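Encoded as structure tokens, here's the structure I'll be asking about.
Omission of a single protein chain aside, the complex is shown with its protein chains in their original locations.
The block that comes next holds chain A.
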Amino acid sequence: MKREHQQQSSNSSTVTGSASAAMGSVSVSGKNKMWQEEKERSLQPDAGVDELLAVLGYKVKTSDMADVAQKLEQLEMAMGTVQETEIISHLSSDTVHFNPSDLSTWVQSMLSEINPLPNSDLISSSSSQHIDDPVTVLATQSCSFQDLGSDDLRVIPGGAICAPEREKKRLKPSSPTQSSSALTRPVILVDSQENGIRLVHTLLACAEAIQQENFQLAGTLVKQVGLLAISQAGAMRKVATHFAEALARRIYRFYPEDTLDSSSISELLELHFYETCPYLKFAHFTANQAILEAFQGESHVHVIDFSMKQGIQWPALIQALALRPGGPPTFRLTAIGPPQPDNTDTLQQVGCRLAHLAETVHIEFEYRSFVANSLADINAEMLNLRSGEAVAVNSVFELHRLLARPGAIERVLNSIRRMKPKIVTIVEQEANHNGSVFLDRFTESLHYYSTLFDSLEGGGGGGGSTSEDQMMSEVYLGKQICNVVACEGLERVERHETLSQWRIRMGSAGFNPVHLGSNAFKQASMLLSLFGGVAGYRVEENQGCLMLGWHTRPLIATSAWKLGPVADLVEFS
């Protein structure tokens, strides 16, 4: 019905507009059905509007499709080769599009703006050809489009017009010289899946080129990735974009600056990440449960936290201690954190808030904070440990940073031993991003972060996160990706290792595993059910440790440790 209406309207407009084109002599009264009398249709300038595009609001003649498709393809390539930030923002700015149906002409105008290609040749050269040649038809169609009344051909459409076009279809480019095929309906392939595979292959090829130090090839490939990424939608697109950026940084040696500012920014981003997906919550809840169980029966407890950030792990523990059967213990908390920019003591502020919270539930609370550039600078003596108190050491996504400097992790594990903790809780990413071969690291991280981004897209927001939260979480993860792919040496701090690797490390440092009980498992499962649990998050138990994953892929792992016998320990000074 719509199509017919459009047919009618375009029919009528031809009648009113000047038919100066050679086509004007053709009768316009025919209401030929589109799927019959193709040839006649090709002679009529405005019948046979493609129905798929018509649904989107674009009036593109079926016979024009090939040409429009080719131009869109060219446009896309042109957009890709120009520096991302300049042109895309320019295109997506709030410019008004007056005649969205005039697809062919705006593509033309975009092309001539971005990339002065001799596209106009196509039109001018073919205008002298015979009428029956579909190419001429194309050319004269274009002219007649002009006559149809869209005066301002230079109007640039907003990015919003661009996007749905791409996501819905990828028009298969066919050269206008395939004249006979123009008579049949042109093929519209939805090959975004094919493009997705191509995207992954290109990413891997680029990484391999970097591995072989062929930076020129890598540079070309990374541009290709950029183009292909645009054709994707959702998680794949975001992951590909981040990885492409990271690869580009590595190729062109444009490393991300690790300024002091970045630590406060990353804390802010982490807060948003906290809201959007259950990973951090899972980490906190399972670690707290292990600590609670270890503290059973103790009247003085002391937690040493390597990953204080905003202290959001501790309200739940304080509450649980307050409701402990048998009454609450006295609670001491020592925080160790990195220095902050402009000397604000966020750790102290966090301590004040936690103290206030502890006060409202009548828990005796003591807080101390240490600022250190690296955990390796801290030793047990500084912490003023008292006899009679049970100590717990907690580290959420912090230990892997120590792997950048040789010897650091051993030193830290040693100091932990000297603290004589009742329990050590460690939460780490379940992935090996610390291999010595770049290509392996790249492949691993590609799979890992793809799954992570998938879960961000697919998982429910837990009833509280906004799309802003999601965006910030993606930026947060993007920074990690940048670090894994683009940085090296001391700067590459995101050196994730798998649970099995950590097990070996902890074992050789003299720690024995503590099994996380069924309470932790149940709480974790329940937490996930809040996040649309059936959607995809899974809790797994792995030899006493708990892992949270998306579908079949575990993504983070919580483990708990206690001191083993002193005999089989190698001391590092």
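Here are a few things to note about the model shown:
Throughout what follows, a residue touches a chain if its C-beta (ideal position, glycine included) is under 8 Å from a C-beta of that chain, and two chains touch if they have at least 3 such contacts; residues count from 1.
Keep in mind that, in the parts below, contacts and distances are computed from a predicted model.
Only one chain is not pictured, and the protein name UniProt records for it, out of "non-specific serine/threonine protein kinase", "F-box protein GID2", "Methyltransferase-like protein 5" or "WD repeat-containing protein 7", is "F-box protein GID2". Residue in contact with the omitted chain (choice from A:312, A:408 or A:563): A:312.
In the complete assembly, the contact with the undisplayed chain comes from A:325, out of A:325, A:406 or A:489. Contact with the undisplayed chain is limited, among A:356, A:386 or A:418, to A:356.
Even with one chain removed from view, chain A keeps its contact list with that chain: residues 285, 288, 311-312, 315-316, 318-320, 322-326, 352-354, 356-357, 360-362, 463, 519, 522-523, 525-527, 529-530, 533-534.
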